[in-house]
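Omission of a single protein chain aside, the complex is shown with its protein chains in their original locations.
Every chain is named by a letter (A and B) in the order it is written, and numbering of its residues begins at 1.
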Amino acid sequence: MRFVLKKILTLAVTVLAISFIVFLAFSVIPGDPALMLLGGESDPAKVEALRQKMGLNDPVIVQYERWLAAFLRGDMGTSYKYSMPVTRLLADKVPITLALSAEAFLLMVVLSIPLGIYSAKHEGSAADRFLVVCNQVVMAIPPFFSGILITYLFGMLLHLFTPGGYVSFREDLGAFFAYLFFPALAIAIPKIAMAVKLLRSSVLTESKKDYVRTAYSRGNSTNSVLYGHVLKNALLPAVTFFGMAIADMIAGSIIIEQVFGIPGLGKTLLTSIGNRDYPVIEAIIVLIAVIVVASNVLVDILYQVLDPRIEID
Amino acid sequence: MGKTLLDVSDLNIEFHDHQAPERVVRDFDLLMEEGEIVGLVGESGSGKSMSAMAIAGLLNRHEIEKTGKILFDGTDLLHCSREKLRSYQGSDISIVFQEPMTSLDPVQKIGRQVEESLKIHHPDLSEQERQNRMLKSLSDAGLPDPAGVAREYPFELSGGMRQRVMIAAAMIDDPRLLIADEPTTALDVLIQEQIIELLRRINRERGTAVLFISHDLSLVNRLCSRVLVMHHGKVIETGRSSEVFQNPNRDYTKKLIASIPRVNLQRPRDNDRDVHPEVSPAPTGKNALSVKDLSVFYTSRGKGFFGRTQKTEVVHHVSLDVGEGEILALVGASGSGKSTLARAVAGLNPLHTGTIELPDGRPQMVFQDPYNSLNPAYTIRWLLEEPLRLAGVNDEKERKKRVDEMMELVHLDKTLGDRYPSQLSGGQRQRVCIGSALMQKPKLLIADEPVSALDVTIQVEILSLLKRLQRELGLAVLFISHDLRTVWQLCDRVAIMKDGLIVDQGDVDEIYLHSQSEYTKQLLQAACIVRREEQ
Partner (left out) sequence: MFRFSFHAKDGKKNSYLTAGTVITILVLALILLGIVHAPYDTEAMNTSEKFAGFSLLHILGTDNFGRDVFSRVIVGAFTTLKIAAGTVAIGLLGGLVIGAAAGYFGGAADAVLMRINDTLFAFPSVLLALVIVSLFGSGTYNVIWALGIAFIPSFARMVRSEFLRYRESDFIAGARLQGAGSMRIMAVHIFPNTLPVLLSSVLIGFNNAVLAEAGLSYLGIGVQPPEPSLGRMLSEAQSYLMTAPLYAFGPGVMIILMVLGFSLLGEGVSKRVNG
């Protein structure tokens, strides 16, 4: 329990640090927000008045405090481009990206564990060697290219889905998840290959350890050694990998949303970068940071449940 | 004559992992009766462990080719089905390994691991029954709180306790043959004795035959009725332990026996030593090292963002002196603080209180593990030159000359100069380490268990090198060891450490013959050094 509390405290501190760095970067580098709100050729007096009103003349730390307090209340500022609250702009986008990443994550876990174990168990067989080569090649395919290939193959040739035919989750939840399947697959594919490779090698490494010899010496069959002893040990590095993959999948979804025309956080982020809509960019980055750090904390806790040795802390 | 339990004949084991096949065991024969204790002795690479693994049915990889016969109670384990073999493993034949730290599954509770053999071989047993036998087995193995231990994970136990757990797991289904593969090598001397006593008791009370594998001939002599000596994959000598020990036939066996340091308290110590006092440097009366009231600390940082650093005192208020030209032994079990003390003296741990006086300047150090104490990125010659470069000897010719001299002094062949450490044997590496430590001509050398990672016959060579150098160069040596027999032969004075304190200190003769310290007496007993009044 102390461990969990400590982890949550770490999470809070980390998120705070990131939000401060992001705030600092966005308040120092891009230029005068008042000027941007009013447009290029505004009356300097008007700009100064707006600066006063927005509190831009206060010290950065005061501005940060104000920004943080507002953020915690759910007020993420106002979009320069659309002149509407960022919170309202993003409310519909967050669930889409989360659903896409979650679906990709599930695909990765469900497919990689059995494949990894199979590959290790039949080390050196034709199927294993095929998988090894396959993994290596698949890891080299950028997700957006596999997205394009999937669009062409499953969308245009086999007509298993309509490219660009995104269905909102408000309209039809089933169709929403169905449409996300192929984008999720495109995100998951390279991660699956990496996870299979990692699991294969971690099962093989564990199989060479002394305790495996002990297990055999008690009369265990190969299967009971594998499932009774090796697997739990071999899964530990995989759990760490899965945890780190969450962050990559959220990043991956930014690109994949572009490929499949999904109006999620990623698409909004890119449009906002194009429009230099800094409040929106800032909010999205802090949101993603929260998701990434929180998922890492979850993984740490899960790891601690699986590995008794961590408890000493 | 008892009933034959195990009959191994013409066993050959060949590895096909590499391009050239490698035969690790040749024409191995072994006959064991029910209830017998047989010792299998040899140095690393002699094939003793491989033979044991083959008997335990643990060499099943395709790359290993085995021929011959392993008859256990009439069944050929080498040529029977996997199912048949498995029905013996853990039930009739059990094995205990050298490394209790890694031989247990790290993420499974002790209880489940101990009862596993029962689960496999007696699936009909009730949960309760299995639990009871598991607890009984743990308490039979000498674990004081079986129920508590059963709920723990391996990392929560000490090495000695883990080895008891291994034995409890091996003995749970009353095997007829227990294979013990160097079961005490990784343990402290006092714990070693306890484990040996446990094996003896198991054999006596339950009639289990024991195949005991070890590199330590004197240990085998004490425990086993018969012994096989292996060398380069072959059994070169076999017979009753006492006979082999007293009248060895083969040169290699003689060499093995000679490598056990002689200790006979009934006669002057010089009879057991190759070096006599008249050639030792005369004591100058000055100290090369003088330590007063030294306490040493270690810090460990807690994990997490707010991890506090914790300071633990490992050595408590210790005082000792090493005279010029003298060898002082610092003896203790692992965790006694002897290495910590040595590192503090060398200046590698600044976290200490008290005073360390080194009138003759900085000491140099030789470490235990020769595989970790030479920089793998450089050649031997470079490594020997580096101390000179650091000392400001900028003339290349001068450096080369002095390296040549040193290589000759420590008996290293000149051709090894261009090699990398990974291309050298353990003994050769330790010679390089000693040479490198002496390049800057220190007056005090700290040797931290310099031979314990080496094979016994190599140990003798390195120790005699150290002895010779000490004499020729008039070195003072702080010799850290756990082996009282070596200390008897090599050292002038001894300090005994326990839990960070020096519990006994004095001249070697005085301590060995007359010390009244309980702990010293226990250590002497564990090393089989017997005083007159105790005989």
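In the analysis below, contacts are C-beta pairs under 8 Å (C-beta built on N, C-alpha and C of every residue); 3 or more make two chains touch, one makes a residue touch a chain.
A quick note: this is a predicted structure, and the numbers were derived from the prediction, not measured.
J.: Which visible chains touch the chain that is not shown?
T.: The omitted chain makes contact with A, B across the full complex.
J.: Which listed residue (A:Met139, A:Leu231 or A:Leu306) would be found touching the missing chain in the intact complex?
T.: Considering the complete complex, A:Met139 is the one touching the chain left out.
J.: Taking the full complex into account, find the residue in A:Leu131, A:Ala186, A:Ile262 or A:Ile288 that is in contact with the omitted chain.
T.: Checking each option in A:Leu131, A:Ala186, A:Ile262 or A:Ile288, the one touching the absent chain turns out to be A:Ile288.
J.: With the missing chain put back, one of B:Ala147, B:Ala258 or B:Leu348 would touch it. Which one?
T.: Of all options in B:Ala147, B:Ala258 or B:Leu348, contact with the hidden chain holds for B:Leu348.
J.: Would you indicate which residue among B:Gln246, B:Asn264 or B:Asn372 is in contact with the undisplayed chain?
T.: Reading the full complex, the residue touching the unseen chain is B:Asn372.
J.: In the whole complex, what residues of chain A lie against the chain that is missing from view?
T.: 14, 17-18, 22, 25-26, 29-30, 136-137, 139-145, 148-149, 151-152, 156, 163, 244, 247-248, 250-252, 254-255, 258-259, 269-270, 272-273, 276, 281, 285, 288-289, 292-293, 296
J.: Could you please point out the chain B residues that touch the chain left off the display?
T.: 17-19, 301, 305, 307, 343, 346-348, 362-365, 367-369, 372-378, 386-387, 390-391, 420, 433, 436-437, 439-440
The rule we apply is simple: only the chains that are shown with their structure count from here on.
J.: Return the distance between the CA-based centres of chain A and chain B, expressed in whole Å.
T.: Result: the chain centres lie 50 Å from each other.
J.: Write out the stretch or stretches of chain B touching chain A in their complex.
T.: Residues 56-58, 60, 82, 86-91, 94-95, 97, 99, 102-108, 116-117, 120-121, 153, 155, 166, 169, 302-306.
J.: Would you tell me which residues of chain A are touching chain B in their complex?
T.: Listed in rising order, the residues are 6-7, 9-10, 13, 209-211, 213-221, 224, 229, 232-233, 236, 306-309, 313.
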